[in-house]
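A single protein chain has been omitted from the complex, and every remaining protein chain is retained in its original position.
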């Protein structure tokens, strides 16, 4: 960490910073410059809170040189994290996993049709919302526990794993019981109590990036989970808030290689929320595989025009079949094969 | 609600939309145009979920004409909501209330010094974080219940009300017991479980705007609270995520008159988080009073250079004294007097 | 166009809007609703200025239903525009073209080495800035006309076409004389005088998207060029302004399929500016080809560490060789072959 002093900082102010750093248990090294003094903090273990220093008299800026996340950072653990699910599917480590299913769990028939179709097409993980965070209090909020049971049953019938969202501590306990992966949604990326609770389970966690979260904030959110002892974390880029009404969100495709350089965690992409329009899902899914994503999460519905939510971005079953074929070609081209259901068995 | 059909939509697709609208219990009225057909949905009571329609075949766009929030909207309740606290302070209705105190509760001495000073300067509400949502898991997370008790004691000694943040259901119960206003932070603006829980208390709720929330999303978050029966809601603009590192956040001053036109709820401004720099707090506080805000929430610390968090944006006690004098002048100029402690007694 | 009236609009205000629309030469059709009246404007030929209507008494909102660009829109011209350059290279129509070269023209040796290498690797167009728009007045501003001549000579030696930026009317005349494609940079996307001047030449124009331009504004900027009679326009996505310092810009990969649906113009991607870091160029270039881009523009420098500008995002020559091989594989996987130099001859 580097503390830049003001142009006109006094010797007393400089010594104040040096003393403060030493009182925190670190070494301080002043660096005189032509126009101003800077003070290096040595021995930073990632636990230094810069706002303790920023408020000191004479300080103009505090610059972080070390990265503030340790457990999820690649600096201290170079090898990719690979997560293995009960059905044999693997996330991370060079292949591409596909999660698919409806936005919301609506009925047994809907789920069974979808699960059969996605398994046949090669997906290994069934998605579907039982607890729905909705912008309006008057929108459909999900089937809850009943939805979880429907997901589990449909998935088991086709050797699929289950990923579904938890929105609070109560639903988290239920999701941890019935599903294989606990999803934390974009709106809850900095719900720190929920992150800690997810960190105390022993189930893999899918952590979506917040609507306007920096990559550092996202990795620090993952660090909250990891700091509780659960390092099975999958990051998911799902698009950022944008000024342009042409797309629902602004998918940050570059986040994939950026995160993979900074962290050993697997990163997947959600082209359904990232674009908001079904005809954009295929091209963006191809791009996600090409850029190096470890997986995709895709909204699929047997009858999108009857979907209770997100109909416009849901693929039909034939469109999903086509998508699986198309991304398989791209996966081969970039040396990242799609891990198909048969592989997972 | 208006459903715009695609240029080349067939008669069958148009009838599909008409039928879907009627099945939802509303009236549908097709409007032929030169280039495309639009279909009006009549009788919208704010409970129509547009995504049910967006997914239908042949639909290009669904345009919301009515506003989707009802209880917090001004359309059906023209008069300003005024909230009265146990110490007599009033929020809304033409005067300006000031909440002040440290970012984090650190000690009894810190709080007592601060409470005495802000009360003497005319503030009526003490703020201070006992539960701190922090970006890093390694940063100071607050004193918890002990902090709440210290806040209550310091406030009571000076006839101040207490506002403090709840970050989950557990802390919410404690905050509801010890404080006068429950604060929901920006990162939790769409933590719908927390919003519902706050709506089930009978304490006023201070709802901060999310880092990249639209005004409509913010009012819908308030609607979540109101839909549970608690209409004592105070909105707080605290700055949006920005691309410019010169300020911590980008304060949206125009949000104040925009929200006051759309809603009857009081709106306050947080110039401390909104700017992130103490020397910007006074000018922006003046601007907030001038623009018509119903109050301010200001970070104050007896020794900002020793603050455990947010030191750089905390005012010293003499700076706060000066701020109270300066905003009082602006309040008189715009016909919105500051409600001083003496008024509250 | 649909004019939504206020809830409480009077009959007189409604008639005022109807009269105004008729005076502009269009047909007006009032649509009564349960809560408010809307008025349809029929016969919109894309030349209706909505701000003429927005200011009328009683109007709450004007909604554009038709798209405001006509010549560049796909609605009236479904077939892709294909541009053929003097060296035989084609842009648009199903293959992928590669433009490469240094950020700035620095010397004859630099250009010759680069041109030889990119031609050998299969690129067909040489890029390089002779006129540089720089944020600081003290930064290197380019070699000007001398740079154009160096570009032309190096390109001709290797059967390459030349693309280079014009920053004002004077440089535009020179670029139009010496280059094959006139580049308009992101900062000049709404420099309407420059757009009109480019529209009056008969050279293809590469129009970069502005730092925070909506897709509609970008297509309207293209419409400025097209309205002057020059329809040989190539659009280039190069990343948007972002709040996250981890990347220089936020590349909007979804813009490619969005634009290709709305317009018949070819769209290329600039992964060098889009990411700002050379190690991110290869993955994002793969993604761009996978998503359906008609081409790439890539910064390459024989010695990036000596580059006068944009060194950190420039590929070395061996990295560029590898990129061409890798994107060729992706191009085959998505059915969009890279148009190689040999094809162009």
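In this document, chain identifiers A, B and C correspond to the written order of the chains, with residue numbering beginning at 1 in each.
We take it that contacts are C-beta pairs under 8 Å (C-beta built on N, C-alpha and C of every residue); 3 or more make two chains touch, one makes a residue touch a chain.
Predicted model, so just to flag it, every value in this text is computed and none were measured.
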item	value
Contact with the hidden chain (one of B:256, B:298 or B:338)	B:256
Contact residue for the chain not shown (choose from B:148, B:236 or B:284)	B:284
Selected residue (touches chain absent from view) among C:15, C:75, C:156 or C:217	C:217
Option from B:13, B:44, B:136 or B:212 whose C-beta touches the chain left out	B:212
Chain B residues touching the omitted chain (full complex)	212, 214-216, 240, 243-247, 250-254, 256-258, 261, 274-275, 279-280, 283-284, 286-292, 326, 329-330, 332-334
Residues of chain C in contact with the chain not shown	16, 46-47, 49, 51-52, 54-57, 68-69, 133-140, 167-170, 187-188, 190-194, 210-212, 217, 220, 223-224, 227, 241, 304-312, 314
Where the missing chain touches chain A, by residue	2, 4, 7, 27, 29, 31, 33-36, 38, 40, 42-44, 63, 65-66, 75, 241-243, 245
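Simple rule for what comes next: only the chains that are shown with their structure count from here on.
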item	value
Innermost chain, where centres are averages of C-alpha coordinates	A
Relative to chain C, chain with the most remote C-alpha centre	B
Intercentroid distance (Cα basis), chain C paired with chain A, Å	31
CA centroid of chain A to CA centroid of chain B, Å	27
Residue numbers of chain C (touch at least two other chains)	243, 245
